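All protein chains of the complex are present and in place, except for one that has been dropped.
Just so it is clear, A and B label the chains in written order, and each chain counts residues from 1 on its own.
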Amino acid sequence: MNALYLTLLLPLSGAVLLALITNPALAGWLNIAVCVSTLLAAVNMALGVLENGPMLTPGGMFYIDAFNVYLVALTAFVGVTTAIFSRPYMGYVLGEGWVRKGRMRLYHAMYQGFLTTMLLALTTNNLGILWVAVEGATLATVLLVSLYRTPESVEAAWKYFVLCGVGIAQALFGTVLVYFATANVLQAPDIGLHWTELRAVGAQLDPTVMSIAFVFLLVGYGTKIGLVPLHNWLPDAHSEGPTPMSAVLSGLLLNVGLYAVVRIKMLVDPALADPAWDSPQLAGHLMMGFGLLSFLVAGLFLHRQQDIKRMFSYSSIEHMGLMTFAFGIGGPLATFGALLHMTVHSLTKSAIFVTVGHATHIAGTQAIEKIRGLIKTQPHVGWGLLLGTAAIAGFPPFGVFTSEFMLLTATMESWPWLTVALLTGLAIAFAGLFRNLHPMVYGNIPEGQVPVKANMLPVAVHLLLVLWLGLSIPPFLAQWFDQATLLITGRHFL
Amino acid sequence: MADLLTLNGWLLALLQAALFVAGAPLLTIWVKRNKCRLQNRRAPSLLQPYRDLAKLFRKQVVLAENASPLFRCAPYIVFAATVLAAATIPLLSTNLPTAAIADMIVLVGFLAVGRFFLALAGMDIGTAFGGMGASREVSLSSLAEPAMLMVIFTLAMSAQSTNLSSVVQYLYDAGLVLRPSLLFALLGLLLVAVAESGRIPVDNPATHLELTMVHEAMILEYSGRHLALMEWAAQLKLMIFGVLIVNIFFPWGIATELSASALFIGLLAVTVKLSLIGVVLAFAETSLAKMRVFLVPQFLNLAFLLALLGALSHIILEVDI
Partner (left out) sequence: MTIAQYSLSEQAVLILAALVLFTSFALLAQQRMLASIHVFAWQGVLVAASTAMIAGVYDKHHLYFSALLTMGLKAMLMPWMLRRLVERLGIAHQVETVVRPALVLLGAAALVVFSYYVALPIEKLSSLSTRNTIAISMAVVLIGMLMMVARRQAVSQVVGFMSMENGLFFAAVVSTHGMPMVVELGIAFDVLVAAVLFGVFFFQIRDSIESLDVDRLNRLSENSEITGVRE
């Protein structure tokens, strides 16, 4: 339990501390140190949960079970690797004079603030606090998106702020409705938003209210996931913010949105199972619909991109759509696949954004048509980008292939016709990625293009992990996913 | 005594209408006197409008060369329509034989007839001002009338009737109930009343400013008894809206039975309420500036919106599911 509080307090105090440190070089190192200690605390907590099972803090404020513990560990882990990338990268940004020193303080403090809100959203047991934390994550990142103060980045940040603000307001309305539904069932008002309490009385909640609440919550948190048609902010925010931010936004924030939706689906499903209610699968079907739409639309948009970061952010939308779809199907196989996909997508996508950061550094632009011949200029970066893209496109033997294979099998089992749509979508996305990728990694070196100092360690670690997950899932992780699957679907997968 | 009064219901109704018509100039001068006092001017006597009317009735009528018979008929039609509209409104008592025809939509109809002929008469001579006034009047009323009807529907939803007497009776019986729909209906009706009776900030009855006048522009060519009738009809209109507002929204004191004491209390109550609303109107007119004609549609849209909100809030808040 102490590990839990440590996991939350470390980044919070890190945020305060980093806000005071004026020396950017020191702050970069300190940022890594805070992230590493957070990771240690998170792993410690994860091991505890692995041994002793789900943990509910006294008063019911925090709840850790198999579903969120691995996301906590993943968040802390990606936090560390991105911090390692961010230190030299932001040094380069500072050296180019794109940001002033004072803003580096903001950057580092908000980096930790963002991690705090993410971890809070994942660990809290209170649906209201979940909302507060997700909104807090927007607030923490919005100033980072406009860090460079270019007209484009200010526009992207404003869009991000306003669209997510509007979206997340719908989620709060949904939360109020959930609280309303429980007020009729639970007597003690203070625990009326506690997920564990709601889970215990799930079947007694009124299906009408819960279904309306779910629609509002799906729209609200769906904006955060980047589901089409609520996705407009996402490519802008990803492409205009500093690259480390793109990595954590894509790798972590979207996951948290999806995490919230799945948690709520777990409450809504028992309520909708009421015999008097005529569409028990409403939540799942809505998620499948939105997910599939996002998956296909984002795949098509991949073809039109001219900006490398925009392209990969559409790829994020595509994968989030796929996961939403899979959680919507809901069987043990689909859920297991979706959990695995969440992990491998986070690892791969943050690795890609790190590589993209180096690639744009080399080329001096984000325009795809001006990035050429990366392998010849700097083989590490070129191969990193090639392998990362291959992994995200679902090539074997990477983990994404495994999870996508599971999802396809699950779809085949329950919705055979949709397999066609999924396969088409995968093919479209694959084509969209590779038609742009090929000239970037191969091709001729433009004049004056020279290698830069690049730290490819985070990329290598992430891609190796993804490779490992593709070849064999370690038993403890499989056990975790299985426990989470049991929680979400009520059945074991393994 | 009570029996006698019941038998003479029709007579009473006639008396009420006569009182209405006779009292109308009094309300106008009451507002004017209050305004004068607020603006530190010497106030005219309470009898001044009667003197004016009497003088106009004595004077010779001067007609334009190209005036058609319509021009000559219009004052009588306008006055008659307005008097009939006034006759439908319960002034002292809700329980008169005229209650059967006292429908709010009929009231709007009478007012529309009056306005129609007023606008025709304004255009008849063919002067620029008359046509301008008529076109303004018609375009304003095309916005004011829907708002007025919306107010009526809002009231009708609460009282389950469009009959004025029933509405007043219903609200009187219900006692003090704070209804959101009535609040919005009242605000909407206030705005409509200001526009329809040509008061500031929509129109200024005291001036003949060529750029802004609406009502005065239409009756510019009238003289003598014609002008008297037109003026009187305008005063009646103010009275109609005043009585509507006080008797629907604040029905306290109105007579629900035909006894002499109840009628006396009714008369007293309506006098007090009307004089209060006169003071309010004088205050409002003194503190507000006349708005530009182009802004008047917005003003009336607001009235419509308020009335619509009244109807919506009745459905949402007041009806049980």
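Simple rule for what comes next: a contact is a pair of C-beta atoms (placed from the backbone, for glycine too) under 8 Å apart; a residue touches a chain by one contact, two chains touch by 3 or more.
It should be emphasised that the depicted structure is a prediction, and the values quoted were computed from it without experimental measurement.
The chain not shown here is in contact, across the full complex, with A, B. Interface note: of A:Leu17, A:Leu40, A:Leu139 or A:Ala478, the residue touching the hidden chain in the full complex is A:Leu139.
Residue-wise, the contact with the chain that is not shown comes from A:Phe180, picked out of A:Tyr5, A:Phe180 or A:Trp383.
When you scan A:Tyr5, A:Trp158 or A:Trp383 for touch with the missing chain, the hit is A:Trp158. In the complete complex, the hidden chain is touched by one of A:Gln112, A:Asn126 or A:Thr343, namely A:Asn126.
Contact between chain A and the unshown chain involves residues 98, 126, 128-129, 131-132, 135-136, 139, 142-143, 146, 148-152, 154-159, 161-162, 165-166, 169-170, 172-173, 175-177, 179-181, 183-184, 189-190, 192-193, 206, 208-209, 212, 236, 239-240, 243, 301, 304, 306-307, 309, 357, 360-361, 364-367, 370. Mapped onto chain B, contacts with the missing chain fall at residues 174-181, 183-184, 301-302, 305-306, 308-309, 312-313, 315-321.
Note that in this section only the chains that are shown with their structure count from here on.
Inter-chain spacing, taken between the CA centroids of chain A and chain B, is 66 Å.
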